[in-house]
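This is the structure I have questions about; it appears just below.
Just one protein chain is left out here, and the rest sit where they should.
Order of writing sets the chain letters: A, B and C. Residues in each chain are counted from 1.
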Amino acid sequence: MEKDEVLIKKAASGKLGLHKIQDFVDTDKAVEIRRKAIERLTKTKLEHLAKHSISLGAVTNRNIDNPIGAIQVPVGIAGPLRINGEYAKGEFYIPLATTEGALVASFNRGATAISESGGCTVRIVKEGMSRAPVFKLRNIQDSVKFRDWVNRHFYKFQQIMGEESKFLKLNEIQPFIIGKRVFLRFVCDPSDAMGMNMITIGVNKVIDFIEKEYPSAKAISVTGNLCTDKKTSAMNFILGRGKTVSAEVKIPEKIVKEKLKTTSKNIAEVCYSKNYIGSARAATLGGFNAHVANGVAAIFIACGQDPAQIMNSAMAITTAEAEGDGAYFSILMPSLEVGTVGGGTSIATQREALEILGCYGAGTPPGTNAKKFAEIVCANALAGEISLLSALAAGHLARAHAYLGRGKALK
Amino acid sequence: MEKDEVLIKKAASGKLGLHKIQDFVDTDKAVEIRRKAIERLTKTKLEHLAKHSISLGAVTNRNIDNPIGAIQVPVGIAGPLRINGEYAKGEFYIPLATTEGALVASFNRGATAISESGGCTVRIVKEGMSRAPVFKLRNIQDSVKFRDWVNRHFYKFQQIMGEESKFLKLNEIQPFIIGKRVFLRFVCDPSDAMGMNMITIGVNKVIDFIEKEYPSAKAISVTGNLCTDKKTSAMNFILGRGKTVSAEVKIPEKIVKEKLKTTSKNIAEVCYSKNYIGSARAATLGGFNAHVANGVAAIFIACGQDPAQIMNSAMAITTAEAEGDGAYFSILMPSLEVGTVGGGTSIATQREALEILGCYGAGTPPGTNAKKFAEIVCANALAGEISLLSALAAGHLARAHAYLGRGKALK
Amino acid sequence: MEKDEVLIKKAASGKLGLHKIQDFVDTDKAVEIRRKAIERLTKTKLEHLAKHSISLGAVTNRNIDNPIGAIQVPVGIAGPLRINGEYAKGEFYIPLATTEGALVASFNRGATAISESGGCTVRIVKEGMSRAPVFKLRNIQDSVKFRDWVNRHFYKFQQIMGEESKFLKLNEIQPFIIGKRVFLRFVCDPSDAMGMNMITIGVNKVIDFIEKEYPSAKAISVTGNLCTDKKTSAMNFILGRGKTVSAEVKIPEKIVKEKLKTTSKNIAEVCYSKNYIGSARAATLGGFNAHVANGVAAIFIACGQDPAQIMNSAMAITTAEAEGDGAYFSILMPSLEVGTVGGGTSIATQREALEILGCYGAGTPPGTNAKKFAEIVCANALAGEISLLSALAAGHLARAHAYLGRGKALK
Partner (left out) sequence: MEKDEVLIKKAASGKLGLHKIQDFVDTDKAVEIRRKAIERLTKTKLEHLAKHSISLGAVTNRNIDNPIGAIQVPVGIAGPLRINGEYAKGEFYIPLATTEGALVASFNRGATAISESGGCTVRIVKEGMSRAPVFKLRNIQDSVKFRDWVNRHFYKFQQIMGEESKFLKLNEIQPFIIGKRVFLRFVCDPSDAMGMNMITIGVNKVIDFIEKEYPSAKAISVTGNLCTDKKTSAMNFILGRGKTVSAEVKIPEKIVKEKLKTTSKNIAEVCYSKNYIGSARAATLGGFNAHVANGVAAIFIACGQDPAQIMNSAMAITTAEAEGDGAYFSILMPSLEVGTVGGGTSIATQREALEILGCYGAGTPPGTNAKKFAEIVCANALAGEISLLSALAAGHLARAHAYLGRGKALK
């Protein structure tokens, strides 16, 4: 107790760095001391941040540095959402963590429309996680020579990366030359993990090999932004990163009218004017959709994914067309970066969210849990698109916000 | 108890919709019943989701629909970060919610380098939150006529929107014509709120007025994606949305060497090869930075901001140049969408995070808290850039991940 | 004669630079000598390059340096094209310079469909030519101060630029700050000229004034690529450059069927799949059209415009919708950079092409000729869109190329 007080005082006076506290006490105790120091430093009372059931001591450094507590993000359920995927089959209850009123209700409405129509079909059409270091060579001839040398050493690099983890497989190297700079985009299958960390470690080992065996290739940086990690990029939009997933559903006009309160033709008009003409005019990159980022952010936070990766993961093209007796909707998400092991997936609450979806941990066979989860994320995004486009077509988006977002009940 | 069990059974068997539960019990009880139904439906045990200190009943509908509990996201502290802003002045302890090991440590290192150099300067260079409905007119002549009519009615629209809230001020209408479609981008000052909801409500009232007074203008959708909300867009990157903020710092070479373990010249080379040549080659939109999305996502989740809005908020241009005896760093974030009232800001833990920064609630005068917060977000992003670019230059990004991300201590 | 031979020999042996020849003979003679030297140097026979009717001597330096002759580009006529513009009214015969078989025929077919439908309506919805120098200030506070100082000196700058030419009017300065760099996008009305040259000269005078009156603002470059000249940019797509023009036409189903050999529904489907879904997937910037660049390039070359400016001028959004009993088409060209005085407009053949359109030289009142020409370019682009989308819908694009492009007659 007395020792704690001494540490708090030292930390609160700046004499002890916040990250040094854990050198003197165990990591759980350090959380408390650090929080108390912050309370004094900022003259605040951090009661609720203190009330976490997850052990922060256990994940200190692994998942968090200098922890002082936990943020609680409300999680609601949308669904059941019927999915006819290759990996996700059946009805799913989707955990969505958000503080935006009406969001879960909106995805829920879309899920109901999909489920009543027999479910949506989802397919992963491409896969591969990437990391792209940048090298400097002597000159452009050397760049070309190096590129060819790299191609000849593909299996060697595959072996080096495979030694880092049996769950890591190098599938392709995409080279990009600009004068004497060469970017090598390593594309891997990281099994059920999102994989950035293990790929980065693997790529670093390959870099060590390269610098030894091809001395004129000097690594400038283990990442040269062609990966592209956490910056919306056409590179990922076109070549894919993580999973490239597409989903579709045909909703009979009867359901469009009764459930979605509008018509297929009106939905198609909103989609055309907003998702296409509007997004074209706004010069979006991969933003040909209504609000995919809402669904991706909410399920990412619930399920321990990296929320900074929504920059690429939420790029999407949504189509909505009147077709025969109903509406045809489809969605493409070219760069969905997800995992069911590693990252934040094993934090207790995030783990439970993944368990609700039957996706926690490594799949059998390996890789299938991450694929199942990717299909669910895509299906959920489709549900959100259907709901919002319909709401806009029906003209009640604003009303929904007015009622739900301000604490009034949905009629 | 017995009644609860009946409700759980009904919900778990699908006879009672998850969102109907609260029709029979109070909203707090409904959370429990809903969670238990989900446990049965998905054969899971949701112990930790249940352990929230925040009252979900109180925020049902306002912030969450169909709640079953809360996700706990670890929050760590970076800083102190010295900021010389117009609104944020002094040393700040930055709460960052994340599950990515090494992230807080990285921002912390950047914060230290900045603070030891006397702090970074931050300025808001432009402001305005937008919502852009799309209308269909009779023909292109009508579009032009309508655009001119709208311009003449600016003050009327300003009055209508002002009546919705005394904190809402319409500043500008940016019209975009494509044939007989007209998009009107309403740009507002929503004071300390991020403002989407109140602007949407205000715009809907203007639409009502328009449809009455200019009958040939038919609103297709209250949003036509020129807003642009939650889709990375050049529209926002160029015209701005929320706050357009820029920060800079000059770090003496001594600190670069001792603290950042590299040289200004090496940092400049990494920045040039990665942030410029690499991002150009990857065809990013607004992704001329190292990892701004990491900082934005972490502070957004901690402080109750809308995480889907990082799509635009995390667009950034970072410069790093060797200059005189040190390194000059600057950052521009053109579309930072933040608020300190409304949204998730008053959830207990998020509120505490904002209080740590001295930014919770309405500012005095109104609007100053959101501005202060925007400056902090930008300064924190700058800290992250400095740290990662330096780490890459020093070649220890991978090692940092290997040690920190896997639970080992930073030496 | 003898003197000529001496000069040819000297130039062909490298002893006399190609641009020095005109120091010894008149500029027309220099063309001949230079061409002969090139014939010897490259062992070629340049018979046809020699056969120009335009006087190259007269335009040496003004329009061409080191001239050796002229390229002949075949020019064909599309039309008559009926245009209901604000400036272009009536039927126009469009001169298109191209070497691509079927191109003129395609635009001609679209023109006929438009004319038979009563003509297309065209409107200029925004105007302003831009040049954007970049400055370096002491720091970010200075950047903000400088921006405010610039705003206060707007009328002074307007006066300085107006002194350069009575046809040049500064309309707006759009400032962009990134740390200590400030880009000032000067937006002007250059009357009937495209205007780059006179604006650049005017901006340089403003820079002289700035560097004298605001010494800490150091001009790095008279252009900082925010202009943006000759690089496809969202800046121009969103803010406009030159003229922002939109056109539309409603084509009755009868004409769609008889003239365009397809149906409105099929055209709409091709437009949706190609111009929207396809262009979105390809991550185009402003490329939501079928082949606008073809029409722009052909009329630009015919009429003495700057062909490098098609980079922005050919950005376009085309819509095609089945509507009532027919097809509704519209087009938007946000950044059409044209002029009817200056540049290549007074070269004899280019002048004649402009005269065919009734657009040569300064308009009465000033500016109206350039506006008329802009409307024609836009209408012509619309004609091309209608024709190609229809051809694709009818499935005979390839056949058209097979027959026309290889010298066979169109049936």
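Assume a contact is a pair of C-beta atoms (placed from the backbone, for glycine too) under 8 Å apart; a residue touches a chain by one contact, two chains touch by 3 or more.
The shown structure was predicted, so the numbers you read here are calculated from the model rather than taken from an experiment.
Across C:E32, C:E248, C:D306 or C:E385, the residue that sits in touch with the chain not pictured is C:D306. The residue touching the chain not shown here, chosen from C:A105, C:I255 or C:A362, is C:A105. Within the whole complex, the absent chain has one touching residue among C:I8, C:I38 or C:M129, and that is C:I38. The omitted chain makes contact with chain B at the following residues, 234, 237-238, 272, 276-277, 279-283, 285-286, 288, 317, 319, 321, 332. Even with one chain removed from view, chain A keeps its contact list with that chain: residues 121-123, 125, 139-141, 143-144, 147, 177-181, 234-235, 237-239, 246-248, 283, 285, 317, 319, 328, 330-332.
The definition used in the following text is that only the chains that are shown with their structure count from here on.
Chain centres here are means of the Cα atoms, and by that rule the chain farthest away from chain A is C. Computed centre separation for the pair chain B/chain C is 40 angstrom, with centres defined by C-alpha atoms. Put simply, the C-alpha centre of chain A and that of chain C have 43 angstrom between them.
Each of the following residues of chain C touches two or more other chains: 234, 237-238, 283, 285, 317, 319, 332.
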